[in-house]
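Starting off with a structure, shown below.
Removed: one protein chain of the complex. Kept in place: all other protein chains.
For reference, chains read A, B and C in written order, and residue numbers begin at 1 within each chain.
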């Protein structure tokens, strides 16, 4: 895990990109530590805000020379949601934001040339472009499948097309590219580019499906988890609240709850027990002690 | 009491005036109802603010043609204070503020010519200029004593001097005018201008002293209470929370707790039991029932 | 969106049947009322909304004699909350019936009168005054008062004293008038108190009254309120209030307590807050502290709750009551 720093970051830019907001922050000593997959936790609201929890975002771009970090976020929907991102969208250029970064681990990157497929749902593409650069620096090649519910919620299609002609786009309402789920062209694409590794970022359903297909085709697969736990991946940004756990199989074959904000967000997809997220699988370490016949909110 | 309206007021202007901020708000149907002494209650912070209580401010100026209200406020000091006014000072021109106005009663104004002394401590002068205009419209004349801890916290000296040559200024640190308390030149000034009425606005200590002197000299005296109850004059702006009470003697000679936000903020100074503020005088209506030997936080 | 997400066809807001069960088998046109002490006797609130459009208005607690209330400071702001030590100021039951109730009746308001005393018989005395009161649709017994015969421990913090008060009120009150017991969360088991009250004849439960809190002024170095401690209200306490309603409703579903309607309150600012209480098991909701921020809150909450129910496909308010237990 990266060693996170806490900084009062200056807001350098805040501008719309389609349905998203691009936020550029300047903070000392952070950009040079950031790798693709790392996260920044932003405190929303000031000292008199009713919101205590930091909000987590993937770093989209880090510029060590300019000492800047770029994040891309959307205002959350849902009937009682979006309080934090709505407030963030109101931030003022020139003001400051309290950030903790870099958090979590980065995507493992092959140290040689490889054909990589990068799959994203919605804003899941945010961390994939830095990853693509790294892969290409190592002589590899990249292809993309980018999906979203509709055209407005796609992010980075143009940028992907600059990098490679192999860009497939899916939207659930058919407003752009193939109508359907991002996982629709998955198997075919993997075969077509003879993928040696697939990286996926987005909703759990996407990550699960990518892992399944990759496993079937015997291709390595790394996933960046995020919305698996609607309550609070990255809520503390410290690794101490233990709200962000998901069951992951260790090297020793034992399942443990891993923290998405420390041991993650990037996991080998085959190690994540996708179907057991949101449960306490009986064989997870320490599960036995959870059920002595007493229930309670502790 | 005025019939208050709730409005989403547009922020037309926010600019510094010495140690104060001038805030001009546009809202329908309110300006024409406002009289000097009336109050506007402003909701600070949005739906995700931890601050639930409105903040009360005197209306400085109301312009029915422009549909605007002007308030003048300072950021509160104190170690754990000033949260609301600090946030208000950050408001954005073009944005909106949720206001309730006009609240409370207005200063009683003589319907004929009279020589009036207007005494204010700190921002207490805010409501006095509208009052001065009314008095002059009725053929009366005005004089001022304006005091503050230091020169920076005086408000309206220039404006007062435009209206009359009879302006005395006091500061506690002597940084402007007479060194001392605003009540120092009181008796002399009242005699010098042969005051028929004195109006006072500011801290309780000022109001109490003005009342005493006026009573001695047998001059009518109206006071606008405000910081008498540090906890929450105007906290609800509705008249239902009963946080803002002070003991006031009624026409029938019976003392009752009167609400500063409904029956006030303007009271005949001789009716207010200044020394009993912050207590339950045994003869106040309903006091007997308060002490059945049981104490408790209810 | 989790797997537990339910899918329902949204309805038009206007078509939701908002009729709310009210104790004793009766109903009110809608579930929204005002929390006692936060809407006075209605006069001030009437400037911001027609009282007759609310399901009911719950008055400030009325006591046998007029009370001045406590010394100021009576109120302090806390994070997302409010601390008050107002001390039940009021005009006394006689003056209330003659003046305030008459005024409310003229406006077509349905009135729930909150009553209290420091001894069991004082509660009963208040109840008796209200038997022929115009516009009165129910009584709410404020059990948070200190019991003069029990070292000042609030009636609501002891099942036995809570029981005695409710029984005494139920005995003298017009049988047609539902009697609600108002409970506080400062107990080891709110279900035990609820059970005692229902056994004593309560036709409904109001939850919650303010948990006790304190603010210390770091300038004066003394408690901020003249009463030292005070009652904490507002969104800060909403999770505690929702939990109390859920717990008691669960006990009703389990048959441990006879089912009676619950009026939920504690930090309701918006329709979705009210919906939380309804889903937890409340068939009525009261708006309190939010009024001080937004005097139009009660009627706004009603409109928002109606919309929220419609959007979730509930044709009737009652279909949503306790839905979170399914």
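Everything that follows uses one rule, which is that contacts are C-beta pairs under 8 Å (C-beta built on N, C-alpha and C of every residue); 3 or more make two chains touch, one makes a residue touch a chain.
Quick caveat, the model's predicted, so the values are computed rather than measured.
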Item to check | Displayed partners of the chain not shown (whole complex) | outcome: A, B, C
Checklist entry - Which residue, A:30, A:53, A:117 or A:131, contacts the hidden chain when the whole complex is considered? => result A:53
Next on the checklist: Which candidate, C:235, C:284 or C:298, sits in contact with the chain we can't see?
Outcome noted: C:235
Checklist outcome for this item: Only one of A:236, A:249 or A:272 touches the unshown chain, namely A:236
Checklist entry - Can you list where subunit A touches the absent chain? => result 3-4, 6, 43, 47, 50-54, 78-80, 98, 100, 228-232, 235-246, 256-257, 262, 277-280, 284-290, 292-298
Item to check | subunit B residues that touch the omitted chain in the full complex | outcome: 50, 79-80, 230, 278
Item to check | Residues from subunit C at the interface with the omitted partner, ascending | outcome: 1-2, 4-6, 73, 78-81, 83, 153, 157-158, 185-189, 211-223, 228-230, 232, 234-240, 242-243, 246-247, 267, 272, 275-276, 279-280, 308, 312, 323-324
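As a working rule, only the chains that are shown with their structure count from here on.
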Checklist entry - Hey, how would you classify the chain contact layout here, line, ring, star, complete or other? => result complete
Checklist outcome for this item: Separation of the C-alpha centres, subunit A versus subunit C, in whole Å, is 45
Checklist entry - Roughly how far is subunit B from subunit C, going centre to centre by Cα mean, in whole Å? => result 35
Checklist entry - In subunit A, what residues contact two or more other chains? => result 50
Checklist entry - Residues of subunit C that touch two or more other chains: which are they? => result 79-80, 235
